[in-house]
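All protein chains but one are shown at their positions in the complex.
Per-chain residue numbering starts at 1, and chain names A and B are given in the order in which the chains are listed.
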Amino acid sequence: MITAPFDYEAPESVDEAVRMLHENGEDAKLLAGGHSLLPLMKMRLAAPTVLVDLRKVPGLHGIREENGGFHIGPMTRHADLQDATELGVVARAASEIADQQVRNRGTIGGSLAHGDPASDLPTVLLVTEGSVTARGSNGERAIAAADLFQDYLTTSLAHDEVITGVQLPSLQGYGFGYRKFTRRAEDWAMVGVCALVSRAPDGTCDDVRIGLTHMGATPLRATAAEDALRGSSLDDAAIAGAAEHAADGTDPPGDLNATPDYKRHLARVLTRRALEEAVSV
Amino acid sequence: MSTTVHVDVTVNGERREADVEARLLLVHWLRDQLGLTGTHVGCDTTNCGACTVHLNGEAVKSCTLLTAQADGGEVTTIEGLSGGDGLHPVQAAFMDKHGLQCGFCTPGMIMAAADLLARNPNPSDEEIRHGLEGNLCRCTGYHNIVEAVKSAAGQGVSA
Partner (left out) sequence: MTASVGTPLRRKEDPRMITGRGRYTEDINLPGALHAMIVRSPEAHAAITSIDTSAALERDGVVAVLTGEDMASDFAGPLPMVWAPPGVEIKTPEHWPLKRGQVKHVGDPVAVVVATTRHGAVDAAEDVIVEYDPRPAVVDPEAALEAGSPLVWDEFGTNKTHEWAIGGGDIDAGLAEGEVTVEHRFVNHRTSGAPIEPRCSIGEVRGDKLTLYSTTQIPHIARFVFSGMLGIPEDQLRVIAPDVGGGFGAKLQTYGEEALVLALAKRLGRPVKWVETRSEHMTTSHHGRDQINYVTLAAKRDGTITGLKVRIVADLGAYQQLLTPFIPELGFPVMGGCYRIPNIDLHFTGVFTNKMATDAIRGAGRPEATYWIELMMDRLADELGMDRLELRRKNFIPSGEFPFETALGIVYDSGNYEGTLDKLLEHFDVDEFRSEQERLRGEGVLRGVGFSTWVEVCGLAPSRAVGPQGVGLQAAFWESANVRVTPTGSAIVYTGTSPHGQGLDTSFAQIAGDILGIDPANVDVHHGDTDQGTWGWDTYGSRSLAVGGEAIVRAAQRVQDKAKRICAAMLEAAPEDIELTDGKYQVRGSPDRSMTMAEISGAAHIPPNELPADIEPGLEESAFYDPENFVFPFGAHACVVEVDAETGKVKVVRYVAVDDCGPAINPMLIDGQVHGGVVHAIGQALYEQVVYDEDGQLVTGTFVDYALPTAAEIPPIESDRTETPSPVNTLGVKGIGEAGTIAATPAVAAAVLDALRPLGVTELDMPMTPMRVWQAIQAAGNGGRPSAGPRDTEQGRSLDEQGKGSAGSGPAVPPEGGAA
């Protein structure tokens, strides 16, 4: 399949990229790894008239420690994340994205900006309570993950804003579990659950965060399940009890592979399993 | 601002420069303009992996990459994998273990397998099967492909 024609630009700075996006309006799109945008363009489900490729912009790659957590450059590829085991659940989730060829090209910034509720990394950023830094024509700002994902394939990024960094807070003391349910290994999540759990000195649950993939128009937090577990024991019964609330209040989209009911069921099962994994490490 | 882009890419060790349409996918440049037809197209959705080549030493799906994105890079296709007259060990193993039938997925499968072994020289069966999850084959049922990759990795191969 062949995309519609477009103008192509490869600026050498973020400011230049912002300017190009700004000048060309809504029809201009940013290109990072291209593994979300190009498939849509090949099917002619998207037809931007200008592509602004970030490949020549320096300083957007790599992982470094920062404020006890990590700063991840937006052009850092899933393949780099999957090898960075110090990133914990981020590395784990990245290793389960699509296939190795896709991971060799897809980037964290692109994934977050695309805002696909079926993708792995938006949920992980939400659960880790990370944020992105974005620069646009009105300067730079930080956007918390909870504010980033607005609707299906829609984020709070302005069309001329470029993600310049991804901030991952320290997750010291948290165990994690990640459960992605697919029909085939290379598929998107039918439902995915990312769980973080920390223990109080007495062994009870000090904090718990549960994120749901593909359970709504955006990645979601399973707050009812979190509330049920926070402060309680972390034995099997408590976890199972909390997991029963994982789908509370959700209205997941049905599709070829899963009805909303089935998705809610999967969310409960996978939440229990992710929590069990999180407390086992 | 232009719908054409100048690219300078080293393909199978040879420097190639061209002005290409911005929307030209790498796979179409390789196949239609450089005549490297060993790289195939089997789907529209980045699923099948028949178009897998190496970009800067790593496997990528050349149907989901603009030629422009490869500018300044090094591309290796199935035609250049061995780097000479002989066969790359993965190519030889595919023949020896009957890891191909119609041969259409084979170039992409071999390129993906070579990348897999570069990342993990001694993969388990499970790691091989997951490592090739981005490449579809309809003929072999994958059995002999896995045997070929094991063989190329210098592992014991069951009968």
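By our rule, a residue touches a chain if its C-beta (ideal position, glycine included) is under 8 Å from a C-beta of that chain, and two chains touch if they have at least 3 such contacts.
These figures come from a predicted structure and were not determined experimentally.
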{"item": "Touching residue (missing chain; options A:66, A:83 or A:187)", "value": "A:187"}
{"item": "Contact with the hidden chain (one of B:11, B:137 or B:153)", "value": "B:137"}
{"item": "Residue numbers in subunit A that touch the chain omitted from display", "value": "1-2, 4-5, 30-37, 39-40, 42-45, 78, 97-98, 102-103, 105-114, 116, 118-121, 152-153, 181, 183-188, 190, 214, 253-262, 265-266, 269-270"}
{"item": "Residues belonging to subunit B that touch the chain removed from view", "value": "21, 23, 31-32, 36-48, 50, 64, 77-79, 82, 87, 91-92, 94-96, 98, 100-107, 110, 125, 128-130, 132-146"}
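Please note the rule applied: only the chains that are shown with their structure count from here on.
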{"item": "CA centroid of subunit A to CA centroid of subunit B, Å", "value": "28"}
{"item": "Residues of subunit A defined as touching subunit B within the complex", "value": "1-10, 31, 34-35, 38-39, 42-43, 50-51, 53, 55, 79, 98-102, 104-105, 184-186"}
{"item": "Complex contacts: residues of subunit B adjacent to subunit A", "value": "1-3, 5, 21-23, 25, 44-47, 49, 52, 55, 58-61, 63-66, 68-69, 71, 112, 115-116, 119, 130-131, 133-135"}
